[in-house]
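Just one protein chain is left out here, and the rest sit where they should.
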Amino acid sequence: MTTYSYYPGCSLKGTGKAYEESLLAVCGALGVELKELEDWNCCGATAYMAVEELSAFALAGRNLALAEQDPVDLLAPCSACYLVLNKTQRYVAEYPEIRQKVEQALKAAGLTYRGTAKIRHPLDVLVNDIGLKAISGKITKPLRGLRVVPYYGCQIVRPYATFDSQTHPVAMDQLLKATGAEVVKYPLKTRCCGGSQTGTLPEVGLRLAYILLKEAHKRGGDVLATVCPLCQFNLEGYQDKLASEYDDFVPMPVLYFTQLLGLALGLPAKQLGLRRSLVPSEPILARRNLHAA
Amino acid sequence: MNKRFDPSIVGFFCNWCTYLAADLAGTSRMKYAPNVRVVRTMCSGRVDPQMILWAFRHGADGVLIGGCHPGDCHYQEGNYKALRRITLLRTMLPQFGIEPERLRLEWISASEGERLRDVVNEFTEQIRRLGPLRKEAAPTAAMAA
Amino acid sequence: MTAIKQMMKYEADRDKEFAHWVTGVVGAEKIRQCIQCGMCSATCPLSIYMDYTPRRLIHLAREGFKQEVLGSFAIWLCASCYSCTVECPKQIKVTDVMYALKRRAIQEGAYPKRLPIPVLAREFYKMVRGHGRITEGRLVFNLFLKTNLLKMLGMTRLGLGLLRTGRFSFFKESIKHRKELGALLDAVKSSKEVAA
Partner (left out) sequence: MRLESENPLTLSNNGSSRIGFYVCHCGTNIAGVVDVQALAEYAAKLPGVVVSREYKYMCSDPGQELIQQDIKGNRLNRIVVASCSPHLHEQTFRTATAKGGLNPFYFHMVNIREHVSWVHEDRTRATQKAKALVRAAIQRVSFHKPLERKRVPIHPDVLILGGGIAGIHAALTMADAGKHVYLVERDPTIGGHMAKFDKTFPTLDCAACILTPKMSMVRAHPNITLWTYSEVTHVEGYVGNFKVKVKRKPRYIHEELCTGCLACVDACVYKDARYPDEFNLGLGKRKPIYIPFAQATPLVVLIDPETCIQFKSGKCKKTCVEACAERRAIDFEQREETKEIEVGTIILSTGFQVFDAKRIPNYGYGIYPNVYTALEIERLINASGPTAGEVVLRDGRKPQTVGIIHCVGSRDENTNRWCSRVCCMYSLKLAHLLKEHTGAEVYNFYIDIRTPGKGFEEFYDRLLKEGVHFIRGRVAEVTDWAMTPDEEGKLVIRAEDTLAGFVRRVPVDLVVLSVGLEGHADAEDVRRTFNITCSTEGFFLERHPKLAPVDTFTDGIFLAGCCQGPKDIPDTVAQAGAAAAQCMALIDRGYMEIEPNTAWIEEELCSGCHVCIAMCPYTAIHFDAQKKVAVLNEALCKGCGTCVAACPSGAAQQNLFRDEQLFAEVEGVLV
């Protein structure tokens, strides 16, 4: 049984609940143990890092310091957390001035930092540690006929893509193929969804979401698969608004890749938080004769 | 320390690679520490352990030897011989009370001006941290002979 | 009819301190090597809305045209997608430069008033300082009280939807060692004062 330390991040406790639920369910089914990082705190968040860089580094630093106490890899499902934690580790190593300040701050909190934690994304772990072979072996309800659009978003691959291409990632494509789903060729797979903008500049964030969803639909996608709670929220949350603003807009369910994997593993819809969707996926699943258990 | 220690370092540079790298650093106007004084040899294989001890004996705080990358020796394999000698000598240095860190062998090709600059700066800093080589530590002529 | 405005610049219009500052910014080490190829702008998904493209900001900044840079709306459009940073042929970390410009603009109070960014930052900080975690629902709610955010979004329906699906929790997320975390954040603040 492989074990990982697990850093949920704030979103997975809120708008991204379904991500946490499906992730835990899938890991359980694949014999992966996740130990939630003891007393983790907010990662520092990109939006915040933009305006309070050092505090953000310090916040991330605390999580890393806590994680280091356990030799196992640290799992960060939220792309933003994944980026901030990785970036902090790199910059503390690269820039002495940052290192000195972060260490000083951690000292105030009675912590020490060595920079040994290995920050991983669940997608990386599932594809490279568990392995596609092992996973396809456990598929009981293949998602045959379901046309899935693989959307990676930005911060999982940029700038710290250690496990996949920064411009043309394929890990999720392979994973989705393993579930039996039909993977749609999607050139926008790493284009930013504008999530971090919708809060402050809605017209901008919405426009980016519209471009992604429109193209996904044009290429015949049934559902769009994401790896990040912010993308999921931004792409799903405002679809009614998009519908009212763009007459050629067609709503599309936006699911976490873990939810789709869960379905293929035959896990019950409840465990996968399918009902938390604002754009229900049941109709399309039904149309493809894929009724969740 | 009230006055910053300014180490004197002898550099034995191979005529075909490291010496040219230093020339390149010059023509590219790169700036680096003036502590390394270069003695040109045709090949790093010409550098005699006694020459190194002689350098320490006469006040060098560090010795830097620059040769061609493995496989690139202008004389086929002189750099490997240098490598063997230096490795051996490093193990003996403590007997003279000299820290092995004061002796370094680096492969720097003719095109690696930037690398030369970095190695010189970095080595100079290292020697500065080690501080001056205590005179009584230096090998006597007898030892060197 | 629009007023005629002088566009030409005098050398005296350059803020050399600003130009010097930007070259010292973390991630901007190579900003002087920018060849103005425009890759950053071309790869940026938000450049379509920018008054000054990232490329122009880079040049204006290194030349010290502070007003133009800090006054530009573009720096607030950066969505941190890091395309520019990854693609830049001179390996300038453009995203970090954008961050630095945002921070400087806030310091100098030179941000577009329609943006609740400082409020967001303040609320965010308060919540993290207090509880160590963000309860998204509360954060948005507080913002709603402080700004007209939700109204601006016109998305009260979204809020209801989130409530219905149990994704909009008001239950306060919180960590155990709040005191230590507070100390940690204060340490950063003080260290910054030292730096300043």
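Just so it is clear, A, B and C label the chains in written order, and each chain counts residues from 1 on its own.
FYI, a residue touches a chain if its C-beta (ideal position, glycine included) is under 8 Å from a C-beta of that chain, and two chains touch if they have at least 3 such contacts.
Keep in mind the model is a prediction, meaning the values are calculated, not measured.
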Who does the absent chain touch among those shown? A, B, C
Could I get the residues of subunit A that touch the absent chain, sorted low to high? 165, 167-168, 187-188, 211, 215, 218
Hidden partner sits against subunit B at residues 6, 8, 10, 16-17, 19-20, 22-23, 25-27, 29-32, 34, 37-43, 45-51, 54-55, 58-60, 71-72, 74-78, 81, 85, 109-112, 117, 141, 144-145
I need the residue numbers on subunit C that touch the omitted chain, in ascending order. 35-39, 41-44, 47-48, 52-53, 55-56, 83, 87, 89-91
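Note that only the chains that are shown with their structure count from here on.
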Centroid distance [mean C-alpha coordinates] between subunit C and subunit B, Å: 49
Whole-angstrom distance, CA centroid of subunit A to CA centroid of subunit B, is 52
I'd like the Å distance between the centres of subunit A and subunit C, where a centre is the mean of that chain's Cα atoms. 23
Among all residues of subunit A, those touching at least two other chains are none
Per the touch rule above, subunit C residues touching subunit A in the complex are 26, 45-46, 49, 76-83, 85-86, 98-99, 102-103, 106, 115-118, 120-121, 124-125, 128, 132-137, 149, 152-155, 157-158, 161-162, 165-169, 173, 175-177, 180-181, 183-189, 191-192, 195
Interfacial residue positions of subunit A with respect to subunit C in the complex: 10-11, 13-18, 39-42, 45-55, 58-59, 62, 83, 91, 95, 98, 101, 104-111, 154-155, 158-159, 166-167, 191-192, 194-202, 204-205, 208, 237-238, 240-241, 275-278
